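What follows is a single structure, and I will ask about it in a moment.
Of the protein chains in this complex, all but one are displayed in their positions.
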Amino acid sequence: MASFIVLVIFLILAITAPWISPMNPYDSHNIDIMNSEIPPMWMEGGSPEFILGTDNMGRDMLSTMFYGLRTSIIIGIGAVSLQAFIGIVLGLSAGYMGGKTDAILMRIADIQFSFPYLMVAIFIGAVFQLLFGVGSYERLAIPLLTLIIGLSNWPMFARTIRASVMGEKNKEYVEAARVIGLPRFTIMFRHVLPNSLTSVMVIFTIQVASAIQSEAALSFLGLGMPVTRPSLGSLIRAGQEYIFSGSWWITIFPGLWLVVFVLVINLLGDWLRDVLNPKLYKG
Amino acid sequence: MNTEQPLVSINNVVKHFDISGGLLDQFSFKGGKLRREKTTVKAVNDVSLFVNKGETLSVVGESGCGKSTLARVIMGLYPPNSGQVLYEGQRIDNLSHNQWLPFRKKMQMIFQDPYASLNPRKTVRQTLEEPLRFHNPSMTSAEAADKIAEVMEQVGVDPVWITRYPHEFSGGQRQRISIARGLILDPQFIVADEPVSALDVSIQAQILNLLMELAQKRDLTYLFITHDLSVVNHISDRVAVLYLGTLCELASTHDLFYEPRHPYTRALFSAIPKVGEKRAKHIKLKGEVPTPVHLPTGCVFHGRCVYANERCVREVPALVKLSNGGFVACHGVEENRPMA
Amino acid sequence: MKKLVLLALSLFLVISFTVSAGAKTLKVGLDADPVSLDPQVQLSGGMLQLSHWVFDPLVRWTQEMTFEPRLATKWERLDELTMRFTLRQGVKFHSGNTFTAKDVKWSFDRMRTSVDFKGLLDPFEGCTIVDDYTIDVKTKKPYALLLNMATYFFAMDSEFYTGTDANGQPKDAVLKIGESFALNNESGTGPFRATKRELGVVLEMERFTDYWDTKSPGNVTKIILTPIKENATRVAALLSGDVDFISPVPPQDFSRVDSDDKVKLVNISGGRIITFQMNQKRVEAFKDVRVRQAIVHAVNNTGIVQQIMKGTATVAAQQGPRGYAGYKESLTPRYDLAKAKMLMKEAGFEKGFEITMMAPNDRYVNDAKIAEAVAQMLGKINIKVHLKTMPKAQYWNEFDARAADMMMIGWHSDTEDSGNFSEFLMMCENKETGYGQYNSGYCNPKIDELTVAAQSETNLEKRAAMLQEIEQILYDDAAFVPLHWQNHSYGAKKNIQVKPIINVMNFPYFGDLVVE
Amino acid sequence: MFAFIIRRIIQAVVVMMVISLVGFSIKSKIGDPVRDLVGERVTPEERAQIADKMGLNDPFLIQYTRFVKQALKGDLGRSFIYNKPALEVIVRHAPATLELLIGTALIIIFVSLPLGIQSALQPRSLLSRFTMSFSTLGVSMPVFLTAILLIYLFAVNLQILPSYGRGETVDLFGNGYWKTGFLTHDGRMHLILPCLSLSSIMLPLFIRLIRSEMMEVLETEYIKYAWAKGLSPARIWMVHAFKNTLLPVITVFGVQMGITFAFTILTELVFQWQGMGFIFLEAVERSDISLLIAYLVVVAGVFVLVNTVVDIIYGFINPTIRIAGTR
Partner (left out) sequence: MTHLLEVRDLEVKFALRSGDITAIDGVSFTLNQGERLGIVGESGAGKSVTGFSIINLISKPGFISKGSIHFEGKCISDYTGSQMRKIRGNRIAMIFQDPMMTLNPVFTIGFQMIETLQAHRNISKADARAIALEKLRKVQIPSPEERLDQYPHELSGGMRQRIIIAISLLADPAIIIADEPTTALDVTIQAEIMDLLQELCETENMALILITHDLGVVSQVTEKIAVMYAGKIIEFGPTDKVVHTPVHPYTIGLIGSIPGATVPGEELRQIPGMMPTLSNIPEGCAFNPRCELCEPICTQKTPELEEKQNGILAACHMK
């Protein structure tokens, strides 16, 4: 339960980032290169103006982390919603209709699944990055990353939903609905789907955590958010170069921030799994 | 045979399930040659029977004999591979989804597992309202509420529980709700697929009593699927015995219980444990039950039948009408072989 | 199993023995390893570094930017077009062949066939062998930088590279793609022989026992060069003692490397200028000199040098660094935000405008960070910048297409001369002459005129004046945004005498390296 | 079995075709490899000539058919970075990645099995609780962060482990294709940190998986029956429960090693490990399209192969399933 409260706090921080951050790290008027790499305020050379210090561009770490969290959350939730949407539609169709539909959809999922999703993401990411011009990339980065991570990991959902639907569709209440004469889509969406959603709930949280990590990984590889609108991942990437130089806070703070955030989501997922369906997620 | 037209009749129904998977799975190497083989479960093989209006016909058989499949073929849940299903003389097995709808109101089904047959996410009201509203779009919610209350009353579930979810009920109560759903459209014909086998004995009696009571009140016709022969004896007018998807014997309950003809039926009935009787020597069967994937040739029972001869291995016995009005498919009975 | 263990054990012993025997082994970690053993296949810093280790030029630069005789012991100008080089005697190639004038001529002629070097050799007529140890080099026009160019004349073993290889291909082929003899085999006169090479993994070189320069103090017997691309890992490798020498040291780690008691940091200012070009063809506003001035004034290049480059670059206000002929003392950095805002206002752009910007992210030291900082700085005068950084493989295509309004370009004069900057960066773009190949959007005929004139001006003083005038015009015109000259940085263990062997060109002369 | 293998082969071919097609269609967008080959002085015309020679200017279909034709002969094009056939480059770098994976797999097996089983048998013990909370933390930690911190701690601060590269390797077959780090002390030392950081992602998952599978198995009737037969706890846990636990774990292991393979890209970048992931990034960054496509094609093939092998192994271990795909 504690994890849930922490998660809510994180979400509030992310939503209200523009109002609670000491400064807007995207506004160049606030940034002065001469303020770069100021340590946290409790260290020597720190300044109360920048509680957690500044990064290599002179942005306030605390504000950057709030904004970065926001970006990470938007991408994470957006991507997983996309995954869930594709996964549910395809998984439900495959599971309920069976036969050829099932064979074709699941073969596609299999093929994509046989590739590690991170690699698919890297591949799609590299393609997208190249297909769009310079001016638009910064604006398109968030939707693009959402799309990339969403597209690269939908089979997880499709499979879970399908397995769950396959279990549900042979239950007698579905046959009862058929005996009543309800149309197929009504049965699929009104009877089968609601009963398959528990499994989705559980993997949803876990997938959000993994999507945020994927985004971080992509950003780390330079295929993610541009440096000017950093996510937590690109912050860590940017800061990683400074770890030996003594400016550890540039990477450690966003790193901790990310770890704590993902940890909280994972704990929530564990809790959900224990409550909803202990046998789920065998892989 | 009854001169009246039967309410439901099925003629030569065959239902096979293809379980061989994708095209590539069907190929295999046998004797150095590439062959394509389909694996099919032969669930129902050429079964014909009829149900008269107002009677209860039980279909009995051991697990895997195809009785549930037969029920689902009748209800149009599975299309038969061949053969016909007739309702009041009208063919229904080849209808489209929409053409089926009028028959849905007349034919309903009750299921075995009270835990799985109700949608766990719908309240009693939603469960009962859905068929009602679907088939009577013009019905007002007040009318629907009245109807639901009436039916709940009839099956013995207090209508105040209408907003509860299935998990708040016991197994017996659920089965009553399940029956209510079957009745809500005022059907004439009900297929009951093992409605009491998942229940405890004392509850089982309650439900059987309810079903019999309803049959009388509402003039229902039942097709009763079960493996429990004591239940069969109690509830049914006539009994059809299935073995490996084939009809062995069809007779009135009394005849069947006191004078079973088919060797399988005899063995089956001799095996029923009866309370208070010391173990009478039951008829022992030899061998193992074959799978419905690899059906034996000839009479499907020949491998386990002590009276089987070479003809039984070769030739499929036809269903023969007996003097007492029953039917039996057995060369031995036909030939009047001595059977102890 | 037992056998396997024994095998492993003996292998381990053998390896540890050989390692301990080569006491003066230098483990070097660079950001990239040379792509080939053929010194003429590609004109790049990395290849030239290799050339100085495995081959020898006629002359080479010293730290003080003077010429030091290597294979040439003497040189004299015969006339305006010709220079006569006297060659060193008793020099042996790694193959054992003796070095003579024919090798110089052969190498020169081969160099002409190389796409990369062709342009560099354009002013040359050719070489004539006078005798075995004397050779004349002739230019087409009077050429002030002939000696500068002689630093590129590395001698290859003409005999060794003659004939056909196992694949039936001529051994002297200069091939960009595909296997060539010179790709994997070398015979130069340099201090080291390449003994093992696995591209991207390792390059091992051993000291050439017959090396002619017996006076060299160098005592490194073996060099193991591994490419370590990742900055942090490279530093970590040095700090953890896995390698003895790294380059470059990322600026953010200068203080860490410097403060460590086992290793030290050595810096030398380099000649590579980092600039942004403003494309006047794409942005109308850039045509206004006040806007360009405003941009130059808004960019705090001193701050960039201090904070991003950690003080290890030289703030620039012109193209050529100090020591170059065109360097003009009076041109100083001019960061002044207030003035920048005023200029924008004067030009009628108080509200600013939006532009696109591109920069590579793996080409220059901290290139992406610098671009980001500049983008932020321009934001303060209300120029909203859409920045995209990318690997150089993509960047050059974008640069060719002049795909953004402001583009980053760094330039190191391969002739170590001011004129070279203008030829490539500031002259009006001309597809036929190839001038202005890396100029994205500034054109001033006056600059063209002066630059071309300076090329054939052999009076060095006059020439310097011309070059300085160019710098002044560019300065006044705010033709580009000067940032800084990159320093070369090296991190090494304390016992390695790095200082004497480095130079502005970033050619560490390992042959002369002393390990205590 | 036969059908199964045929299907997998067809699957592999389809995947490879699709991948290479996509690769080719974006080829021109990925960047110009010629720029990387030449110095900055080289004129555009000369670059165009080189591109011509490399066949980069041919129409898409011609290039693609040429590629497919060559690919059928086993030639996946030529990497310009390494100036070698792309396939050879990949094959030469494969052992490095493979050893990384082997090391990781060893760590996972030897750590997750005891810990997972222990925490299943004694879910309330202190060690189990510690394992579980630590593993939750482990899944939440991005692998690159783990890697950096490991380097910082063990290489830079403590200076007990090397920070990058493969160290001393031994040429296993004497032909330069398989250089192993397992046979030298130095090589093994170099393996430790990358394998550790790589296993950090999968370790928590496996501990949890083994734990939950084991707990599930312990609840089954046949385990209860084993108790009723009077077998010793050791035998019940280590023979009866263990083998049944292992079955699902093996399939997941197959899939997860695939994912781990993807993560080698990150690890190899941080540790400058000269494996396939490293050259993949290099290929992306430097637009070595041939290498890129070859990489993807090889990886596709390897994946299908590995999955097939895992399924076959599974079929051997699990008597109830003769081979996946046939019911």
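Here the chain labels run A, B, C and D in written order, and each chain numbers its own residues starting at 1.
Convention: contacts are C-beta pairs under 8 Å (C-beta built on N, C-alpha and C of every residue); 3 or more make two chains touch, one makes a residue touch a chain.
Just so it is clear, the model here is predicted, and its values are computed rather than measured.
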| item | value |
| --- | --- |
| Visible chains in contact with the missing one | B, D |
| Of D:Ile5, D:Ala51, D:Leu172 or D:Leu231, the residue in touch with the unshown chain | D:Leu231 |
| Contact partner of the left-out chain, one of D:Thr43, D:Gln70 or D:Asn318 | D:Asn318 |
| Absent-chain contact - pick from B:Asp200, B:Asp219, B:Glu259 or B:Glu315 | B:Asp200 |
| Selected from B:Arg164, B:His234 or B:Arg311 as touching the chain missing from the view | B:His234 |
| Touching residues (missing chain, whole complex) on subunit B | 62-63, 170, 172, 200-206, 208-209, 212-213, 227-231, 233-235, 253-254, 267-268, 270-279, 282, 284-285, 288-289 |
| Touching residues (missing chain, whole complex) on subunit D | 220-233, 235, 239-240, 243-244, 247, 317-320 |
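Keep in mind that, in the parts below, only the chains that are shown with their structure count from here on.
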| item | value |
| --- | --- |
| Farthest chain (mean CA position) relative to subunit D | B |
| Interchain centroid distance [CA atoms averaged], subunit A/subunit C, Å | 43 |
| Inter-chain centre distance, subunit C versus subunit D - centres from mean C-alpha coordinates, in Å | 38 |
| Geometric centre distance via CA averages, subunit C-subunit B, whole Å | 88 |
| For subunit D, residues that touch 2 or more chains besides their own | 30-31, 148, 152, 156, 269, 284 |
| In subunit A, residues with contacts to at least two other chains | 130, 240, 243-244 |
| Of all residues in subunit D, those that touch subunit A in their complex | 11, 14-15, 22, 26, 29-31, 136-137, 139-145, 148, 152, 156, 209, 212-213, 216, 248, 251-252, 255-256, 258-263, 265-266, 269, 281, 284, 296, 299-300, 303-304, 307 |
| Subunit C-facing residues of subunit D, complex | 30-33, 35-44, 46, 50, 53-54, 78, 80-84, 148, 151-152, 155-156, 159, 162-165, 168, 170, 183-186, 269-272, 274, 279, 282, 284-287 |
| Contact footprint of subunit D on subunit A as seen in their complex | 107, 110-111, 113-119, 122-123, 126-127, 130-131, 209, 213, 216-217, 220-221, 233, 236-237, 240, 243-244, 251, 255, 258-260, 262-263, 266-267, 270, 278-279, 282-283 |
